[in-house]
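The complex is shown incomplete by one protein chain, all other protein chains being positioned as in the whole.
Note that the chains are named A and B in the order they appear, and that numbering of residues resets to 1 at the start of each chain.
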């Protein structure tokens, strides 16, 4: 059994203040650009570019956030994106688990070849395959309107290589004796996957889910091509709207970037707690 | 058979959504194709032309240099951060969130923030360096330092990779450490003989993924290099940026497809090498 409370002796190193001494400067390096982003999002447009820069805007323009959510329609874009990433993530978890199980835990003849095939699908950049894909989806009538979401959702349900590969790597790390024992007991492969492998993969499943959400959150290319109606825009498309031909509304864009990051950060905070408890319930010894 | 059954959803998707566009791209790479009209077969002309194209050679070299820098650095950094954030400490959740957060900042915002921070005269970074009396690099105005600047931006967004190692660290059975502690192993020995070997499956994943990612690295160099011009002095003319320009600015889809296939072959070769050598350094649970 393991949790952050009963940490084993072997993991402890040095007193607490030493750990803080290591953590604090590192965190500060990552934090400063973020603080800069938030500070800029609270500026007036004419305060964004002044040298030397204004570090703490006074008075802070809190209404930038409200403008973004209400006036610029980000409330709606957020709901669209949350709905989209939920469907995509459920599909990703389903397909990545099945496929990765086949590539990591079942012995079959063409397994390695299949694995290379899976990886090879990651190697061509999206904007090369999007032209033939677009003409295909278009013939199927899946462009624009609500059907326009299908090209964004379908690939996830059939499995994206990145997530399959990730799951495979984690599944390979699980001792085979566990599934061998279950096989002896007459458990089916699906049973082994559901009862033994999946519970052990919880940190990996969480990572996959989180990554899938991030990917949906930041993808611009696919939504730009398939979603044509502003009603159905995702946050990434909304963000692009601040970049005018001549002027970029940086303060609004950064306010939107900050505010749209919040749901992902909430998911992260919830998920990272699980990372700590992780497999403590599974009881491998 | 069971293996194939589990794989079948993916296989169906592969046939419908991947095989066709990939083959189409392969076909286009042997044609003169502008997205409109019928592709005209030109044999190996596109590939031949690429060997004379100095902008292509520059893009290829830039990308190789960047890959050589970013791949090892991101692996080392992600692992170090995960080790740092694995052990309990006061405020751990906050620390983890801070390190993770940059990875969800959109590329356009990241580029803008760092262009401000790295301003040679007024930027915060050089301001801090001046405070310590350190030399102040010209960052984005110098061809070599521009690559370093982009490297900094991508390392800032390492949080999601760090997460993978954090997840993998959870899977290391505690009794290994307890046994090692009883044997009197030092912290360094425990890291080398227990922790790192257990992380190798994820390292292989990150290695291959970083290779692919760095060849397809687009948004940041496109924005920082000023709308794909690769400034300064062509140093940010990256592979994917030049490919994009050929496809959508110049309508040379055939040429861009040939570039895509060369990328495919180079990255595939590197991936196969990584996988082939992986049985020497990747440890899977027995």
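FYI, contacts are C-beta pairs under 8 Å (C-beta built on N, C-alpha and C of every residue); 3 or more make two chains touch, one makes a residue touch a chain.
Throughout what follows, contacts and distances are computed from a predicted model.
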{"item": "Name per UniProt, for the chain absent here [options: \"ABC transporter substrate-binding protein\", \"Succinate dehydrogenase hydrophobic membrane anchor subunit\", \"Glutamine--fructose-6-phosphate aminotransferase [isomerizing]\" or \"2-oxoacid:ferredoxin oxidoreductase subunit beta\"]", "value": "\"ABC transporter substrate-binding protein\""}
{"item": "Contact partner of the left-out chain, one of B:69, B:115 or B:196", "value": "B:115"}
{"item": "Sole contact to the chain not displayed, among B:2, B:16, B:77 or B:272", "value": "B:16"}
{"item": "Per the touch definition above, residue among A:45, A:63 or A:195 touching the missing chain", "value": "A:45"}
{"item": "Chain not shown, touching residues in chain B", "value": "8-9, 12, 15-16, 20, 24, 34-39, 54-55, 112, 115-116, 118-123, 138-143, 226, 229-234, 244-245, 247-251"}
{"item": "Hidden partner chain, residues of chain A it touches", "value": "45-46, 48-51, 72, 127, 130-132, 134-136, 138-140, 143-144, 221, 224-225, 228-230, 237, 240-248, 250"}
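Here is the rule we use: only the chains that are shown with their structure count from here on.
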{"item": "Separation of chain A from chain B, taking each centre as the mean of its C-alpha atoms, in whole Å", "value": "16"}
{"item": "Interface residues, chain A side, partner chain B - complex", "value": "2, 4, 7-13, 16, 19-20, 22-23, 26-27, 30-34, 36-37, 40, 51-53, 95, 98-99, 101-103, 106-108, 110-111, 114, 116-133, 136, 154-155, 157-159, 162, 164-166, 169-170, 172-176, 189, 200, 203-204, 206-207, 210-211, 214, 217-218, 236, 239-240, 243, 248, 250, 253-254, 257, 261, 264-265, 268-269, 272-273, 275-276, 278-279, 284-285"}
{"item": "Partner chain A, residues of chain B touching it in the complex", "value": "1-7, 9-10, 12-14, 16-18, 20-22, 24-25, 35, 81, 84-85, 87-93, 95-110, 112-114, 116-117, 121-122, 124, 156, 159-160, 163-164, 166-168, 170-171, 173-175, 177-178, 180-181, 187, 190, 198, 201-202, 204-205, 208-209, 212, 216, 218, 240, 243-244, 247-248, 253, 256-257, 260, 263-264, 267-268, 271-272, 275, 284-286"}
